[in-house]
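Dumping the structure here so I can ask a few things about it.
With one protein chain withheld, the remaining protein chains of the complex are depicted in position.
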Amino acid sequence: MKHYAVKRLLQLIPILFAITFLSYGMMRLAGSDVVEQKMENTSGTVSQEMIDAAREELGLDKPFVIQYVTWLGKLARGDMGVSYVSHKPVFSTFVSKLPATLLLAFVSILLTVVVSIPLGIWSAVNQNKAADYVIRTASFIGNSLPNFFVSLLLMYFFAIRLNWFPVISRGVSLQSVALPAFTLAIAMSAKYLRQVRATVLDELSKDYVLGAKARGVKFSTTMLNSVMKASLVTIITLLTLSIGSLLGGTAIVESIFMWDGVGKMAVDAINMRDYPIIQAYVMWMAIIYVLVNLITDVSYRYLDPRIRLGGTEQ
Amino acid sequence: MKKILAILLMLCIAAGILSGCGGGNTPAASGKKKIFVFGDTTFNAENEEPDINPHNAYSGWPCVRYGVGETLMKIADDGTLKPWLAKSATNVNETTWEIVMKDGVRFSNGKKCDAAAVKACFEHLIKVHERAAGNLKIASMKADGQKLTIVTKEPNPILMNYLSEAYGCIIDMETGIPKNGCVVGTGPFVATEVVTDNHVKLVKNANYWDGKVKVDEVTVRTISNGDTLAMALQSGEINAAYGMAYASYPLFENDKFKFSSIQTSRCFWGMVNFHKENPGYRIMSDPAVRKAIAMGINKKGFVDVLLKGYGYTATGAFPDSFAFGKGVSTVSYDPEQAKKILQDAGWVDTNGDGIREKDGVKLSIRWLTYPSRQELPLLAESAQATLKDIGIEVQINNTKSHNTVRKDPKAWDIWVSANVNAGLGDPQNFFDTYCLDSSIKNSGGHHSDNLEKLAVQLRSAFDPGERAKIAVKMQQELLDDNSYFFCSFLRMSMIMQANVTGLTAHTCDFYELTADLDIK
Partner (left out) sequence: MNRPVTIRVQKVKKNRIRTRLFIFLFLAVVLVLVSFFADQIVPYDPYAQNLSLSRQPPSAAHFMGTDQYGRDVFSRVVVGAKASVFSTLILVCVTSVFGTLVGTLCGYFGRGIDSVVMRISDVCLAFPGLVFALAIAALLGGGMSNAVIALAVISWPKYARVARGQTLALKNSDFVAAARLAGDNSVQMIQRHILPNILGPILVTAMLDIGTMMMELAGLSFLGLGAQPPMAEWGNMMSGGRSMLQTYPWLVLSPGVAIFLTVVTFNLLGDTVRDYMDPKTTTL
């Protein structure tokens, strides 16, 4: 197991190279740069000399490959550089925004799990009854609404009409995270719910459930032991897919609610061509991706002895 | 099982409600203290406003806007200069100015703000701020009590206008630039906390030299998203907002809110590309085409309908509230006449597709603009439709990288942008930037001998009346051959709760929070 994990982690290195090179390249090809963007915002009229000086200061006048190699070199020494926009160190900026994204991710996942597992099971157990239809319809709706729409609706109803939550976040707090987390949770729950339901139905139709019932084992025990375990596997699979995007910060939702997380930081950085920040973000995403995949694989092996005891490696 | 599920669901709901309790509320008078929360869209590093230090980039703007700093002179709504910290400013000769400070001006920490303090401030400014140094061209300064004498390197008729720019805020150099960014100025408010891209916390200046400050505390919050800003004002989380999108105005057109609006010199205007290597040269160099384009744009329709009246149609480059904005004339919206002009010039629709041609060249123009000013895409689409009616095809290139595109002389035919054309109450900057051979942003390559001559005259004219006359002539030069056209001016509004007083919009939007600000 350990050998496998180490091997996977080592794969991270070539991936990081490829990704940072690609992102640097694409940003350069995308044209414009931070000096121009700033000028744009302030509609300032500065002389060409000042523009050139500003570019030179940031090293933007050198060819692309040299810039990339310079950045790599600094990275090797542990220096992630400074933001072109705010002139503050990239690493500390990034780390300061991370808690917000982590909190949002955590609360969203919590809400999702708390909503989708009970409802999914309820729906499966009451298959084809009214409750099932209601829940499935709600799930469909949740799955079919774009998240930018949902966030606006939530904001309108809960922040303005009912005044339960603040519109603009007041720092990283539970109060402020509620609406953005709800937005994300709605879409995620809709997806998860259907999967949980399908898994539970699948399990329920299995022979051992009939057998247990026949033997007089209480239904709830059967549920808790085996069915839940099966649902957990499903949930974990889904979480793998979601966590990448959650930890990358869901940019749209973060921007709309002014949630000062990593996603919003990334979008702003891309708009302003703030390369050092973009590179940091891209690396972060790659690391999450590899780590999460690794953890999933490992937990699979742990949870499902069939794989552990000798199946084909994926 | 069902019990477990029921309990889980209840816990969910309870958690939801508890976490939500006491959400948005109005920060009005809590106890005896008056706290004012102001929503602003531009206080962030992207707009070069990382803090409130006037000697840093564009941070002079928040410094003066939020009442921390004040300048020697103030730019009035008609574009003239009025005394603020200075009692008077006279120019002794072409390169020497004598400025007399008002008596009793003090910084918020109690120190006197006399000529020596101002000198120290300006010395630091021109040392670290390249743009200011380039504008001011100060050679030397002398301070004597309340009198400050400034000698410039070359004649600078608008020195006082430049000193009224936000970077000219007078701050206490003995305190200097503290680590927390809270510079000390003479204004009605004192900054206690500055967080880039987020907020500024201010308290009232108990030592304010110019009256009593009515509000105790102010928080300025950066809200870059327009919808969020609107909702925050609606829910009462902010008392007033600057930078609201037009589309949200109807939400506040009721008794609970009020507007303070004024015409500004931010103009939505276009320039023509005259470069010979431009594939569209044959089209744009034809004066008939240019005239038809000018006649084919429905400025009034644009302002009245698309902007819902939140704008003012423009004739010249400057609003008519300014002395140099009066007395210019240009063609008006006349589609029938425009069609005739094109027809007479040989542009005829031969193949029935609705677009005219001449000598095999299709009358199609590339309109370059950008999205960050909401009016520009609206203007582009409006023009596209009205110009189509007279047989001109418009291809819109609405891109954030417009600055890159406009530098390529082959890539566009008309560049439409938004610019504050007389931000300092003076017309010179506009011509210097956009219309002359030496201009940085004369991307269309426009050249006029007459204009160059007039520009030289303008640069040495010290009398405001004379400057106005020359500026009018220069605008007419641009308008007569339709190489530039000006569509409308921004109507700037600050929206506030009905019980807020003392918050007034000004033509020059340096001035927002003042001692008069009050919440009833």
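Think of it as A and B in the order they're written, each chain with its own count starting at 1.
To be clear about the criterion, a contact is a pair of C-beta atoms (placed from the backbone, for glycine too) under 8 Å apart; a residue touches a chain by one contact, two chains touch by 3 or more.
This structure is a prediction, so every number in the text was calculated from the model and none was measured.
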Contact partner of the left-out chain, one of B:Thr80, B:Ser401, B:Ser439 or B:Gln476: B:Ser401
Residue, one of B:Ala245, B:Val348, B:Val456 or B:Ala498, that touches the chain absent here: B:Ala245
Option from A:Tyr4, A:Phe64 or A:Phe149 whose C-beta touches the chain left out: A:Phe149
Touching residues (missing chain, whole complex) on chain A: 11, 14-15, 18-19, 22-23, 26-27, 29-32, 127-128, 136, 140-141, 143-149, 152, 156, 197-198, 201-202, 205, 210, 244-245, 248, 251-252, 263, 266-267, 270, 278, 281-282, 285-286, 289-290, 312, 314
Where the unshown chain meets chain B, residue by residue: 226-227, 230, 245, 247-248, 250-251, 298, 301, 305-306, 371, 377-378, 381-382, 384-385, 396, 398-401
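By our rule, only the chains that are shown with their structure count from here on.
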Whole-Å gap between the CA centroids of chain A and chain B: 38
Residue numbers on chain B that touch chain A, as the complex places them: 1, 4-5, 8-9, 11-12, 16, 19-25, 45-48, 50, 58, 130-131, 134, 196-198, 221, 223-225, 227-228, 231-232, 234-235, 237-238, 370, 372, 400-401, 403-404, 417-420, 429, 433, 440-441
Chain B partner contacts - residues on chain A that touch it in the complex: 31-32, 36-48, 50, 83, 85-88, 111, 114-115, 118, 121-122, 125, 152, 155-156, 158-160, 163-168, 174-175, 178, 219-220, 223, 255-258, 260, 268, 271-272
